[in-house]
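What you see is the complex with one protein chain gone and the rest in place.
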Amino acid sequence: MEVNIEQLEKDFQAKIDAGISIEPKDWMPERYRHQLIRMMSQHAHSEVVGMLPEGNWITRAPSLMRKMVLLAKVQDEAGHGLYIYSATETLGISRDEMINQLLTGKAKYSSIFNYPTLNWADMGAIGWLVDGAAIVNQTALAKCSFGPYARAMLRICKEENFHQKQGYQILANMMQGTEAQKQMVQDAVNRFWWPSLMMFGPSDKNSPNSDELMRWKVKLYSNDDLRQRFIDRTVPQAEAIGIKIPDDKLKWNEKTRHYEWGEINWDEFYAVIGGNGPCNRLRMKQRNDAHKNGQWVREAAIAFAEKRKKNKAA
Amino acid sequence: MNKDLFEYTLRLGDTSLILSQRLGEWCGHGPMLEEDIALTNIALDLLGQAKAFLAYAGEIEGKGRNEDVLAFHRDANHFRNLLLTEQPNVDFGFTIIRQLFVSTWQHYLYSELTHATDKNMSALAVKSLKEVNYHLRFASDWTLRLGDGTEESHQRVQAAVNELWNYTGDLFEIDQVDEALLKLGIAADMKKVEASWNKHIRQVLNDATLSVPEINNFMRTGSRKGVHTEYLGFILAEMQFLPRAYPDAKW
Partner (left out) sequence: MSDKQLQLWEVFTQKKTGMSFEHAGSVRAADKEMALLNARDVYSRRGEATCIWVVPSECISSSSPEDIASFFEPSDDKIYRHPNFYKTPDGIKQV
């Protein structure tokens, strides 16, 4: 049978325009597959690397209940990483290959996790800001054109709801506490505010893949739109509990019904992406160590299974 | 208050708490994502047990110390956790063998306690037993896999058995607390627990092609009296730091 690529591409685009989701066995342009693998694996890696900064505080959580919530939350992130790896595997790349790309620095993960967690209020700030930003992103992705990705996002959004709430609750509690606690909160927000805004990626005018991704409905909203949505939603929450957002230019615009905000430090953004954030090397070392230290365990599991199979056959 | 029952409940609560603390160190560093999630599930179960047992201990004591005060404001010599639980993770093999030893102990202990004449104790035992049965299955499966996996895994896990064996005597020490409560029908009969533990552990190790170390007379004991290994002090320094540094703060 003669296959006409142009026709296939046309049909593919028509399907997307009609809102029909693309499934793994459907024909898709190589570039669509490639872009999805890039985005989805980056997302999965972010979940997994994202366990580290919060994992720091599991052993130091200040009450048994806080320890439980934090453990459950960090564990969810492992689960989310796993869901997204699985969804990505349907595109013809294995989890091992993806992990290998992460460990060799070929694949990226969200830069936010290259910032350190320095005090307990950081657990609140991460839940509130970082998970808050992630939810804005992921709610959009739950409607994306690739079925397995959209389904994984749906599941993740459902689970992640509590992440943001517990973070905000940590901060709200601390803001009613002692002076020292209030200072911790403000310090945490000062450090995490701008990096959270950077999570939405470069400004639209500097986002090279955006047009194509939007045409394919992999992305449904532009980086700047999502960033705006996040700010509009978050600023009133800060005010409600007495947190000051570290941006002198931040103000409500009655006409547009949106907040205006200051300039993101894009030099910092590109420096952290380029590997020079405060914790890039540490995070990569921790992931590499975990992988290396786990190798004998994985090998043993495989060897044991093979032995059992042989014994059964014999 | 029943001082013996307070002491006994602390032992159970502290054991779950410190083991959970150790398992929590794995979160984000496991050999594969699935095992990361599995170990954290166990840590969460144990933390829930710790919270419940310590809350009950505080109630028995009647001095207004709740589970958090007990967890975060006692020094090492007042902790009653098994020495095994404070031993470091070292590698996945050590973690599994430590889990196997403790979960087996908890399994037989809680099984006995489900018949305790103290209603709170028996209710806590019933709930905890369900969780521990899963932990035991998980740890036994992995012991098999690692023991009978590769040469390297066999060696590593045998080293863990040999090292951790020294702390197993601590599991079965009997003192006047056990004796007094046993008469009241509240405590587990440690002799029975010990016999069952030995039988099960020998079976699992044997199936996993691992050898059982010789019984020795110099086992490390002392958890009943609050005499611990050096590790506990470091664990507590980390775990208790925030509530200690900010005693008037609520979190």
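Going by the order they are written in, the chains are A and B; count residues from 1 in each one.
Keep in mind that, in the parts below, a contact is a pair of C-beta atoms (placed from the backbone, for glycine too) under 8 Å apart; a residue touches a chain by one contact, two chains touch by 3 or more.
Small disclaimer: the values here were computed from a predicted structure and weren't measured.
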So there's a chain missing from this view; which of the remaining chains does it actually touch?
A, B
In the full complex, which of A:Leu82, A:Ile126 or A:Met153 touches the chain missing from this view?
A:Leu82
Where A:Leu91, A:Ala107 or A:Ala301 are the choices, the one touching the absent chain is A:Ala301
With the full complex in mind, choose from B:Leu17, B:Ile37 or B:Val102 the residue touching the hidden chain.
B:Ile37
If you put the missing chain back, which residues of chain A would it touch?
23, 25-27, 72, 75-76, 79, 82-83, 86, 89, 94-96, 155, 159, 295, 298-299, 301-302, 304-305, 308
I need the residue numbers on chain B that touch the omitted chain, in ascending order.
32, 34-35, 37-38, 41, 137-138, 141, 145
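In the analysis below, only the chains that are shown with their structure count from here on.
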Whole-Å gap separating chain A and chain B, where each centre is the average of the chain's CA atoms:
35
Which residues of chain B touch chain A once you look at their complex with the stated criterion?
17, 21, 24-25, 27-37, 40-41, 43-44, 47-48, 50-51, 54, 67-68, 71-72, 91-93, 144-146, 148-150, 152-153, 156, 238-239, 241-243, 246, 248-251
If you look only at chain A, which of its residues touch chain B in the complex?
48, 51-52, 55, 58-68, 71-72, 74-75, 78-79, 81-82, 85, 120, 170, 173-174, 177-178, 180-181, 286, 289-290, 293-301, 303-304, 307
